[in-house]
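For reference, the structure I am asking about is given below.
The complex is shown incomplete by one protein chain, all other protein chains being positioned as in the whole.
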Amino acid sequence: MIKKCEFNNIAFLSRIYVNEQEVNKYITDLNKMVTAVNILQEVNTDNVIPTTHMTSMRNIWRQDTVKSSTNSVKKILFNNAPEAENCFYKIRKVLNI
Amino acid sequence: MVLKMNNIINTSIKNLYLNMNFGNVKSVDIINTYITHIKQLNLKLKAFVYLNETASIHLAEQIDKKIQNGEHIELLAGIPIGIKDNIMIQNEPMTSASKYLLNYIAPYNATVINKLKKINIICIGRTNMDEFAMGCTTETSIYQQTVNPWNFEYIPGGSSGGSAVAVSAGMVPIALGTDTGGSVRQPASFCGIVGYKPSYGLISRYGICALASSFDQIGIFAKSIQDTVSLASHLIGYDHRDPTSEKINCFKECNLSTYNRKNFIIGIPKQIMNFNIDKEILQLFNEAINKMENIGKLKIIEINVPAYKYVSALYKVIMCAEVSSNIATFDGIRYGYRSHKGFDLNDVYSYSRAESLGYEVKKRIMFGTYVLSAQNYQKYYYQAQKVRTILIEQLQDAYKKCDFIFSPAVLQMPVKLGEMLSDECDIFLIVANLAGLPGITVPYAFTKYLGLPIGMHFMGSRFSDIQLLQMAYIFEQLSGFNASKYPDIK
Partner (left out) sequence: MLVNILILNNKINKVNNEMEKYETMIGLEVHMQINTKSKIFCECSTDFGCQPNSNTCVICTSQPGALPLLNKQAIEAVVKTGLALNCKINVASNFSRKQYFYPDLPKNYQITQFSLPLCYNGTLKFIYKDKEKIINIQRIHLEEDAGKLIHKDNYSLLDLNRAGIGLMELVTSPELHSAEESFIFLNTLKDIVEYLATSQCNMEQGQMRCDVNISIRQVNQQTLGTKVEIKNLNSISAVQDAINYEYARQIKTLTDGGKVVQETRAWDSKLNITKSTRPKENCLDYRYFTEPNLIPLNLNDTLITKLYKEIPELPYLRKQRFMVSYQLNAYDASYLTSTKLLADYYEKAVKFSKNNKIAPKLLANWIATELISKLNVSKLNIDKSPVTSENLAKLIDLIISGKISGKIAKQIFVEMYKTSIDPVTLINKMNMKQISNESIIIALCNESIKENSKAAFEFQTGKVKAIDYIVGTVMKKSKGKANPQLVVKIIKELLKNSVNKI
């Protein structure tokens, strides 16, 4: 079962701020999910290969060629930036002490 | 003969195209008819979040000019289509119904959009959905509450609820959705239309805002199997921009009328009786089985897929794990919502995400983070991937004995807005996503209890899409469901 301390770590790893009033609701709902998926533990999976992809294809790759995105694409990318300076994305300092 | 508004809306897309080509109706008239219809119905149904009026009419005019000049126009040119709001159309907003992307403009076209544009199908507007397609009621949208067109007090299903409602109510003849765990087929069933999810890898995922990458697949909404096939044949095909795109060309020649060549065997997993299926749905399901048996060519057998028991659990684990990773990119740095609260960069992340993502999304992210964390990885995520293998193997065994797996589409009828669907409602649909299989819901009947439509689900083996559509076509005919009936919306 997820407890408060573990929940705080999950929220931090997920980079989601959770205010105190919401914490218990999250913990309750997450624990419901944990309970629901615990059924998987009863399956004997010795020697079973995990499925990561549906396809039997292999070696899907491209040749090493350069194709720049068009200026109109770059313009949209840039206009979507919350803040920018010159050609950079502008962001808050990593650590602000 | 000139087509009137009702005729336009009641005509199959292929016939609309033919009428246009013969000069019976203009593309502009078709588009105007639909725009009027959408505007009128959307007040109640709230299926569309964005209408592309000017551009659509402009494109229709160009098509009319081409026809006038005797130029060849592609099959389905001029047909309007509704696009779920998580598919990228260059220079248009793409929000995935999330506050995070409210001001986002898509910098490129999804491959499906390029394919639609190439043949001049008109993307008339964007349809509502659950936020980032996480939900099964279309209630987690940042926008509005889309309602079931057959009874406004009920949910339309989801996550592609807007597209399902739009087609069901005749606002557009066809629409696109995405199906990660039944998100096309479940609302199609709730709204009384066809919902088709192809085998994983047949339609490119490039430009689809990802939910769970190993399950996501574009799906099609239409009134009939014929319309579904007409559209699907344009969308299916290899795309080098999607590494999981299959090179198998299984869809070039799909002729529905050749179905009687084969006597299909239909399997019914005995495990479905372990689930709590609504009584009336179960009764209709049994009735449908009888109807199929009665026509003689179809054989019904019982099959054994014990891993059905774990479907819900393993879907939750794998889907949330992939969600937690895919949604990480929404961080307030390069695009999307940015909060100004807090002090350092971690605060930018944590507040931006907290303020712009909905509860369901955040819950799934955190659950995914939990099952992937070092101490839980083996127990949950790795175990789920292995159970997924067991399920796939059992299904492969089953398909040695039968051509399709048949089940009700959903366990229960739609609930009222604000009420909860059962956790396992879409369980039969999710199987197809877990195993990359094609699945299709075909409307079967209106229930007596609520008067709401209900569909049945066929699921084929991997890449058996053509046979599956042929089977659905047979079923469509024997179901007796009146597809030309539209909800009465005042």
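Order of writing sets the labels: A and B. Residues in every chain begin at 1.
Everything that follows uses one rule, which is that a contact is a pair of C-beta atoms (placed from the backbone, for glycine too) under 8 Å apart; a residue touches a chain by one contact, two chains touch by 3 or more.
This structure is a prediction, so every number in the text was calculated from the model and none was measured.
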Visible contact partners (per top-of-document touch definition) of the missing chain: A, B
Option touching the unshown chain, where B:290, B:329 or B:482 are the choices: B:329
Touching the absent chain when the full complex is considered, from B:16, B:110 or B:129: B:110
Subunit A residues that touch the omitted chain in the full complex: 9, 12-13, 15, 52-53, 55, 57-69, 73-74, 77-78, 85-95
Subunit B, residues in touch with the chain not shown (by the definition above): 86-88, 94, 96, 101, 104, 106-108, 110, 205-210, 212-214, 240-244, 321-322, 324-325, 328-329, 331, 333-335, 345-346, 349, 369, 372-374, 377, 381
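FYI, only the chains that are shown with their structure count from here on.
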Footprint of subunit A on subunit B - complex, ascending: 90-91, 103-108, 200-201, 214, 240, 243-244, 246-247, 309-310, 312-314, 316-317, 320, 324, 328, 331-338, 342-351, 353-354, 357, 362-363, 365-367, 369-371, 373, 379-380, 382-390, 392, 423, 435-436, 462
Subunit A to subunit B touching residues, read off their complex: 2, 7, 10-18, 26, 29-30, 33-34, 36-41, 43, 45, 48-55, 57, 60, 62, 73, 76-77, 79-83, 89, 91-96
